[in-house]
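One chain of protein is taken out of this complex; the other chains stay put.
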Amino acid sequence: MINKVVASAYEAIANISNGAVLMVGGFGLCGIPENCIAALLQKGIGELTCISNNAGIDDFGLGLLLQTKQIKKMISSYVGENEEFERQMLSGELQVELVPQGTLAERIRAGGAGIPAFFTPAGVGTEVAEGKETRTFDGKVYLMESWLKADFALVKAWKGDTAGNLIYKGTARNFNPMMATAGNITIAEVEHLVPAGTLDPNQIHTSGIYVHHIFEGKNYEKRIENRTIKS
Amino acid sequence: MINKVVASAYEAIANISNGAVLMVGGFGLCGIPENCIAALLQKGIGELTCISNNAGIDDFGLGLLLQTKQIKKMISSYVGENEEFERQMLSGELQVELVPQGTLAERIRAGGAGIPAFFTPAGVGTEVAEGKETRTFDGKVYLMESWLKADFALVKAWKGDTAGNLIYKGTARNFNPMMATAGNITIAEVEHLVPAGTLDPNQIHTSGIYVHHIFEGKNYEKRIENRTIKS
Amino acid sequence: MLTKYQIAQRIAKEVQDGFYVNLGIGIPTLVANYIPETMNVVLQSENGLLGMGAFPNEAEVDADLINAGKQTITMQVGASLFNSADSFAMIRSGKINLTILGAMEVSENGDIANWKVPGKMVKGMGGAMDLVASAKNIIVAMQHCSKDGKSKLLKKCTLPLTGLGCVKKIVSDLAVLAVLPTGGFQLLERAPNVGTDFILNATEGKLIIEGEIPEMQFD
Partner (left out) sequence: MLTKYQIAQRIAKEVQDGFYVNLGIGIPTLVANYIPETMNVVLQSENGLLGMGAFPNEAEVDADLINAGKQTITMQVGASLFNSADSFAMIRSGKINLTILGAMEVSENGDIANWKVPGKMVKGMGGAMDLVASAKNIIVAMQHCSKDGKSKLLKKCTLPLTGLGCVKKIVSDLAVLAVLPTGGFQLLERAPNVGTDFILNATEGKLIIEGEIPEMQFD
């Protein structure tokens, strides 16, 4: 098997430079590549375009890179729960392309699946449809949407092996598997890095072929955005 | 959880009638719904359109329904290794739509994913492109292909639970997961039927929402088409 | 006038045995509390879970298990997990029997607006545009009027739309209303002690009142 292991987040992101287009996994703060984000913050790489469902919260996740103005443009579906994101968007400091969540997920999948465009009903008759081709199939109107790709995809998994195979846990899976397929270079950080052959081939969510660099992340905070307990 | 269990293949296929459009899982003889095919054979349901990557071999799998002329039309990618299939196609007795394997898989996925059409490079410049719209993206030509759906999808899994969740084994997964999503009614036969809650939610390949009827199949032959041993 | 809890309680009555249901953020999330435990209902959370369970107790809290509102949750027996592309494939496939959403405005032809107030507030559409474009059966949970008394049930939405002609039913703090295929809000039930004239005044869009309008019943 081809060995994909690197020592650290710093080594993994070594080739990311100013102006790169990144995909960053996660939904809210769940399943985000904490180590890679911290390394981008520390290295101060700027002018980034980030494709990510959210931008974290004000002081965690991609919100950290918004605070430092390292992000030029966000492609996301949801801004809520992040005041700095909303403020920068409304003031025009930050370019934002808002995309319906299912369309975002499917565009990323398409990017990794060699499908340049597809039709979806989401957004017909709304701002999202402006400038886009529409077509009727079986009496229903659909929008044509195009694939999304990135220079680098940064994903977070629960377990990974040295061959780059990944298994996610719970709802921390979310956008990570599609993003792993759509990065020109894909960097995976995992909580548990194991030797190839340890994971059951039948349970792997992301095949190693998609992963270029993998490392075991450190000090996962896994902050909870909305801790809710049974009353 | 919603209970999807029926007693037998006969009960599961009770509503399939002459002229139905079926999706039938499997690649060669690997992962085919043996019990459902046997029940269709015994009930003598005819004029079927079958969407299936292959048509089994002469005396097993869908080949059995070709022998009895129960199939009017096949939508497949590969005819090889089945003389009766090739004979009926060349003689014109059987209508055949040949579709590139990846396009077939993606059209079925699209049928279950609410995507009426998408673009793929497979088949550009070939017979497959005749009558189809082409379009250029980033300098490369693509064909527009449309979704496939079926009245009934017949799939075979390794393990299933009473809520309809399925786990496949090895390469017997193949077309089964997409077909499960694209049937108006989906019937799953499994080698091992277990109570809901037994399977790890993180390892489920097909969510129960897609499965309408599930039963534990009997007497699996799992015939091997091309038994090859290390020399 | 109903509390948000009562709106949720009333909507729960629309849920039938054997339904797969997607609940939006806010009041819709509360609906889960009022679905009888004897009923076989499966909740989908669009961030990748079918079979959402109750909120966890302290020991069960898992940062890797949240719902679309980013709340910690548990899984029901028979649950399954999947990625976001598969989740929205499921939503677009039409296999979800009922979708419950919040709204800022609904028009008398069933258009819905719930994601943006130009120049003031942008939450983003999240999964709402996908949900409303694909769901066969959409019920909206909303306040009938804004805080300054303006109707949110309109002839035509004033805010940027989320989807066209998709809302089938509304449960507001004042009433239960069907959105007719031919246009117009048909009054089905009144909130306790709220008269039809009050509802008529609070509804800018066409309100259709036929015969006696019963009061909502709560168990």
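Residue numbering begins at 1 within each chain, and the chains themselves are lettered A, B and C in the order written.
FYI, a contact is a pair of C-beta atoms (placed from the backbone, for glycine too) under 8 Å apart; a residue touches a chain by one contact, two chains touch by 3 or more.
Since the structure is predicted, the reported quantities are computational estimates derived from the model, not experimental observations.
Chemist: Would you mind listing the shown chains in contact with the chain that isn't displayed?
Modeler: A, B
Chemist: From the listed residues B:I37, B:M178, B:L193 or B:I214, report the one that touches the chain absent from this view.
Modeler: B:M178
Chemist: Considering the complete complex, identify which of B:S77, B:T162, B:T186 or B:S207 is in touch with the unshown chain.
Modeler: Only one of B:S77, B:T162, B:T186 or B:S207 touches the chain omitted from view, namely B:S77.
Chemist: Have a look at B:K4, B:R109 or B:K159 and name the one touching the chain we're not showing.
Modeler: B:R109
Chemist: Going by the touch rule given at the top, which residues of chain A touch the chain that is not shown?
Modeler: For chain A, the residues touching the absent chain are 1-3, 109, 112-115, 161-163, 165, 181, 196-197, 201-202, 204, 207-210.
Chemist: Give me the chain B residues in contact with the hidden chain, please.
Modeler: Touch set of chain B with respect to the missing chain: 27-31, 53, 76-81, 86, 89-90, 98, 100-106, 108-109, 120-128, 158, 168-178, 205, 222-231.
Heads up, the rule we're going with is that only the chains that are shown with their structure count from here on.
Chemist: Name the graph shape formed by the protein chains and their touching pairs; answer line, ring, star, complete or other.
Modeler: It is complete, because no pair of chains fails to touch.
Chemist: What's the farthest chain from chain B if centres are computed as the mean of the Cα atoms?
Modeler: Of all the other chains, the one whose centre lies farthest from chain B is C.
Chemist: Find the geometric centre of each of chain A and chain B from their Cα atoms only, then give the gap between the two centres in Å, rounded to an integer.
Modeler: The mean C-alpha positions of chain A and chain B differ by 33 Å.
Chemist: Could you put a whole-Å number on the gap between the CA centroids of chain A and chain C?
Modeler: 28
Chemist: Multi-chain contacts in chain B: which residues touch at least two other chains?
Modeler: 113-115, 202
Chemist: Name the residues of chain C that each touch 2 or more other chains.
Modeler: 49, 81-82, 88-89, 91-92, 134
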